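Note that this complex is displayed minus one protein chain, with the remaining chains in position.
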Amino acid sequence: MQTRREMLARSATVAGLLAAAGFLPTSALAAWPQAAFDAKTLADAVKALGGSAPVESKDVSITGPDIAENGAVVPLGCATTLPGVKRLLLLVEKNPNVLAAVFNVTDAIETNLSTRTKMGQSSNVFAVAMMGDGKVLYAAKEIKVTLGGCGG
Amino acid sequence: MKKLRLLAGGTLAAALLAGCATGPSPAEMDAKANQLIKSSFRDQGIAKTDRLAQDLGQSACSSDKAPDDATADKIMAEALFTVKWPAGGQFIGDWRTGERLAQDGRGMTWTDNSTDPKSNGGNCYNCHQIDKKEISYGTIGPSLWNYGKNRGITDPAAPATAPIVQYTWVKLWNSKAYSACSNMPRFGHKGLLDEQQLRDIMALLLDPKSPVNQ
Amino acid sequence: MRTRTLIGLATLALCTGAQAQKSTADGIAEYRKMLEDGNPAELFEAKGEALWSQKRGPKNASLEKCDLGQGPGVVKGAFVTLPRYFPDTQRVQDLESRLVTCMATLQGFDAAEIAKTPFGRGEMANVTALATWIAASSRGMRFNLPQGNAAERESYEVGKRAFFYRGGTHDFSCASCHGEEGKRIRLQDLPNLTKNPGDGIGFAAWPAYRVSNGQMWSMQLRLNDCFRQQRFPYPGFGSEVTIALATYMGVNAKGAESIAPAIKR
Partner (left out) sequence: MADPMRIRAQAAGDKTTVRVLMSHEMETGQRKDSAGKVIPAWFIQEVTATHNGKTVLTADWGPSISKNPFLQFVVKGAKAGDKIAITWVDNKGDKRTDEATVS
């Protein structure tokens, strides 16, 4: 017998993982920023979080591989050396919903965080720093997602 | 001292000989392995245990030694005999569809639902470089970048190109026609791809407009 | 003078060009490096360690008396000597089939029932977690499978034949992909498993966490999926062919350092 789970694991391509169409469910948490996670663009996501128009800045950095062997797991990091950061964000431009993570930082940690995200295809990724003074700064990087395995 | 060591050596050799004498012969091992292989598998979906039954090309190419020349010749001759030429002598299809097939590695596993060639891919990029823009390609087979261009194909329909066009068709239909133990699947012979799909892959390789030949 | 300057400039331009254009292989190597720190296999390792000492099953017993070939309860070093012959079952067993034997004899589980359970489900998921932890307990040790017993030597010979056995719709054998040096499928390097492929490669890397589907893959599942991709029918869990292949690869890997559990595409 073939289980549903096996079938899924095997048939789901990364593109399938992030197939367009679809919606996010209602949050179990009142504070979870639904509108931001529904956003399709960087500007809309930032706006939904109450930020102004984002400006590219070399004071913000995004780290990640140039090539991801698998889009299911792409290591990304966001950092800035600027003081007065309220939030750091990670976004993937060509995902159906661009926003991946919001980090509400405090003075007790360094403004340098890493996680791993899914990417449906090659795309720009963004690190965004939302500052206490209302400024929104970002950095971009292109990551190529390759096709792997036997394709089955 | 030296004698003692010799004696010990002799005993060991005798023991080894005795061990060999009681162990199975290579032929017995082959038979036993075949039986154990067959009993280890079961049907699952479209992948039935009859897939373990070997034809000559499979059984003769199932060890780390190549088959003898006579066997290899027989495999190649039989393979060539199986080739069906495309209807109406039409060898070339659409390279765009060919590229999609080349990218697609699916089909014929126990998690696939149908054995219809329409549900299969060509698996080409798993083993070959083809369009140079695709960086994720395998190296089990040779690079096919500029396949047609390198062979001077400017018009695949021109009579002068017939030998190369036909060679390529045979290679795709039954690769064992040119190499008895080729690693390449027999796409036409085993019904993995249909005639139109093969034409499309032919176009990917031979059409001067295909990105492969830029 | 002028010419020389020009050449100098041209060389400089060439160099920066080469540096800026990182090769695909370098890019992939960088990606893999980034994933090494924080291998989710650790989650399965922790689960396996807890399962080993937990009283479970109809007999409400732990696995702490399980003999993996180094004596009852000895875990460290077991992984790099399996598959091996076990006198009590009178057969060559790999880590997973041996664990199922222990779960049956010590804990009272139904071995046939576990063998039928799909990977990632129920007690099979527990077998995988246990195998992950047991493999991790031999991390850094070198493979040294025993071949002193006739059954172990026969397992190797059967495994070698199974490795080269061509069949299925695509005429593939294990050797189609793993019989030569320096080959790839897409961007994945294919170890040559007919000999020792080196430290932490091939047999010395599994169980491994598979990034593509977020699953922990044991050697049994690794072989199962190889056969699926070979377009073969379905190999039974712990079947002769799977254990013989493990013996063949394990003996060939003699001296290779185990890095299991690894992280893989």
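In order of appearance the chains are A, B and C, and numbering begins at 1 in each one.
Keep this in mind: a contact is a pair of C-beta atoms (placed from the backbone, for glycine too) under 8 Å apart; a residue touches a chain by one contact, two chains touch by 3 or more.
Here the structure is a predicted model, which means the values were calculated and not measured.
Q: Among the chains included here, which ones are touched by the excluded chain in the whole complex?
A: Answer for the hidden chain's contacts among shown chains: A, C.
Q: Decide which residue listed in A:43, A:82 or A:105 touches the omitted chain of the complex.
A: A:105
Q: Of the residues A:42, A:67, A:92 or A:130, which one touches the chain left out of the display?
A: Result: among the candidates, A:92 touches the missing chain.
Q: By the contact definition given up top, give the residues of chain C that touch the hidden chain.
A: Where chain C meets the chain not shown: residues 37-38, 40, 42-43, 46-47, 209, 214.
Q: Can you list where chain A touches the absent chain?
A: 4, 7-8, 11-12, 16-25, 27-29, 31-33, 36-37, 72-75, 77, 92, 95-97, 99-110, 112-119
Keep this in mind: only the chains that are shown with their structure count from here on.
Q: For chain A and chain B, let me know how many angstrom lie between their CA-based centres, rounded off.
A: Centre separation, chain A to chain B: 42 Å.
Q: Could you put a whole-Å number on the gap between the CA centroids of chain A and chain C?
A: Averaging C-alpha atoms per chain gives centres 32 Å apart.
Q: Enumerate the residues of chain C that touch no fewer than two other chains.
A: Residue numbers touching two or more other chains: 24, 185-187, 228-229.
Q: If you look at chain B, which of its residues touch at least two other chains?
A: 44, 109-111, 123, 125-126, 135-136
Q: Spell out the residues on chain C that touch chain A in their complex, using ranges where they run on.
A: 22, 24, 27-28, 30-32, 34-35, 118-121, 185-188, 211-215, 228-229, 265
Q: In the complex, go through chain B and note every residue touching chain C.
A: Listed in rising order, the residues of chain B that touch chain C are 23-24, 29-30, 32-34, 36-37, 39-44, 47-49, 51-54, 57-59, 61-64, 108-111, 115, 123, 125-127, 135-140, 183, 185-186, 190-192.
Q: Chain A touches which residues of chain B in the complex?
A: Against chain A, chain B makes touches at 44-45, 103-107, 109-112, 121, 123, 125-126, 135-136.
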